[in-house]
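The complex appears here minus one protein chain, its other protein chains still in place.
Showing chain A:
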Amino acid sequence: MVSLLSLYLGGGAELLFGSVKEHHVTLPNQSEPWDMKQLLVWIRGNMLKERPELFVQGDTVRPGILVLINDADWELMGELEYELQDKDNVVFISTLHGG
(Lines give C-alpha, C1' and ligand atoms only; values in the text may rest on other atoms or scores of the structure.)
Protein backbone atom coordinates (compact mmCIF):
# COMPACT_ATOMS: atom_id res chain seq x y z
CA MET A 1 0.00 0.00 0.00
CA VAL A 2 1.22 3.46 -0.72
CA SER A 3 2.26 5.40 2.33
CA LEU A 4 2.20 9.13 2.40
CA LEU A 5 4.49 10.29 5.16
CA SER A 6 5.44 13.66 6.48
CA LEU A 7 8.97 13.87 7.78
CA TYR A 8 10.29 16.65 9.91
CA LEU A 9 13.96 17.22 10.74
CA GLY A 10 15.20 19.33 13.59
CA GLY A 11 18.13 20.20 15.76
CA GLY A 12 20.62 20.38 12.94
CA ALA A 13 19.69 17.12 11.22
CA GLU A 14 18.26 19.17 8.36
CA LEU A 15 21.80 20.10 7.35
CA LEU A 16 22.21 16.64 5.96
CA PHE A 17 19.07 16.99 3.88
CA GLY A 18 19.90 20.22 2.12
CA SER A 19 18.66 22.40 5.00
CA VAL A 20 15.06 21.49 4.30
CA LYS A 21 13.15 20.71 7.45
CA GLU A 22 9.83 19.44 6.19
CA HIS A 23 9.48 16.67 3.69
CA HIS A 24 6.42 14.90 2.34
CA VAL A 25 7.28 11.57 0.85
CA THR A 26 5.38 8.85 -0.88
CA LEU A 27 6.89 5.46 -0.35
CA PRO A 28 6.89 3.05 -3.24
CA ASN A 29 4.43 0.22 -3.23
CA GLN A 30 5.42 -3.09 -1.79
CA SER A 31 3.61 -6.18 -0.60
CA GLU A 32 4.58 -6.08 3.05
CA PRO A 33 3.90 -3.00 5.09
CA TRP A 34 6.79 -0.60 5.56
CA ASP A 35 8.50 -0.64 8.90
CA MET A 36 10.95 1.84 10.39
CA LYS A 37 13.96 -0.24 9.48
CA GLN A 38 13.05 -0.16 5.82
CA LEU A 39 12.21 3.50 6.04
CA LEU A 40 15.68 4.27 7.31
CA VAL A 41 17.24 2.34 4.49
CA TRP A 42 15.04 4.19 2.04
CA ILE A 43 15.92 7.57 3.54
CA ARG A 44 19.58 6.75 3.39
CA GLY A 45 19.35 5.83 -0.23
CA ASN A 46 16.99 8.51 -1.48
CA MET A 47 17.00 11.55 0.73
CA LEU A 48 20.31 11.92 2.49
CA LYS A 49 22.44 14.39 0.61
CA GLU A 50 25.71 13.90 2.43
CA ARG A 51 27.49 12.14 5.30
CA PRO A 52 25.09 9.25 5.85
CA GLU A 53 27.07 8.09 8.86
CA LEU A 54 25.92 11.19 10.72
CA PHE A 55 22.32 10.08 10.46
CA VAL A 56 22.16 6.32 10.17
CA GLN A 57 24.42 3.92 11.97
CA GLY A 58 24.08 0.31 10.99
CA ASP A 59 20.44 -0.63 11.28
CA THR A 60 19.27 2.24 13.35
CA VAL A 61 19.66 5.98 13.71
CA ARG A 62 22.84 7.44 15.08
CA PRO A 63 22.86 7.73 18.88
CA GLY A 64 21.72 11.19 19.83
CA ILE A 65 18.92 11.43 17.29
CA LEU A 66 15.49 11.42 18.83
CA VAL A 67 12.72 9.84 16.76
CA LEU A 68 9.07 10.68 17.28
CA ILE A 69 6.24 8.88 15.51
CA ASN A 70 3.00 10.83 15.64
CA ASP A 71 4.42 12.87 18.50
CA ALA A 72 5.22 9.88 20.61
CA ASP A 73 8.59 8.41 21.48
CA TRP A 74 9.40 5.59 19.11
CA GLU A 75 10.57 3.46 22.00
CA LEU A 76 6.95 3.21 22.98
CA MET A 77 5.98 2.15 19.49
CA GLY A 78 8.45 -0.65 19.11
CA GLU A 79 11.37 1.30 17.63
CA LEU A 80 12.49 -0.35 14.42
CA GLU A 81 9.67 -2.87 14.26
CA TYR A 82 6.92 -0.31 14.12
CA GLU A 83 4.83 -0.64 11.01
CA LEU A 84 4.14 2.60 9.24
CA GLN A 85 0.59 3.65 8.59
CA ASP A 86 -0.67 6.00 5.98
CA LYS A 87 -0.29 9.70 6.82
CA ASP A 88 2.07 9.06 9.71
CA ASN A 89 4.23 11.89 10.94
CA VAL A 90 7.85 11.03 11.70
CA VAL A 91 10.17 13.50 13.36
CA PHE A 92 13.94 13.23 13.64
CA ILE A 93 15.54 15.65 16.07
CA SER A 94 19.26 15.73 16.59
CA THR A 95 20.09 16.32 20.24
CA LEU A 96 23.80 16.50 19.62
CA HIS A 97 24.13 20.21 19.33
CA GLY A 98 23.78 21.67 22.76
CA GLY A 99 22.13 24.84 23.86
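By our rule, a contact is a pair of C-beta atoms (placed from the backbone, for glycine too) under 8 Å apart; a residue touches a chain by one contact, two chains touch by 3 or more; residues count from 1.
Operating definition for what follows: contacts and distances are computed from a predicted model.
Asks: Name the chain not shown, per its UniProt record: "Trafficking protein particle complex subunit", "WD repeat domain 54", "U3 small nucleolar RNA-associated protein 14" or "Cytoplasmic tRNA 2-thiolation protein 2"?
Replies: Going by its UniProt entry, the chain not pictured is "Cytoplasmic tRNA 2-thiolation protein 2".
Asks: Of the residues listed, A:D59, A:D73 or A:D86, which one is in contact with the missing chain?
Replies: Answering carefully, the residue with contact to the hidden chain is A:D73.
Asks: Name every residue on chain A in touch with the hidden partner chain.
Replies: Per the touch rule, chain A residues meeting the hidden chain are 10-12, 14-15, 51, 54, 63-64, 66, 68, 71-73, 75-78, 91, 93, 95-99.
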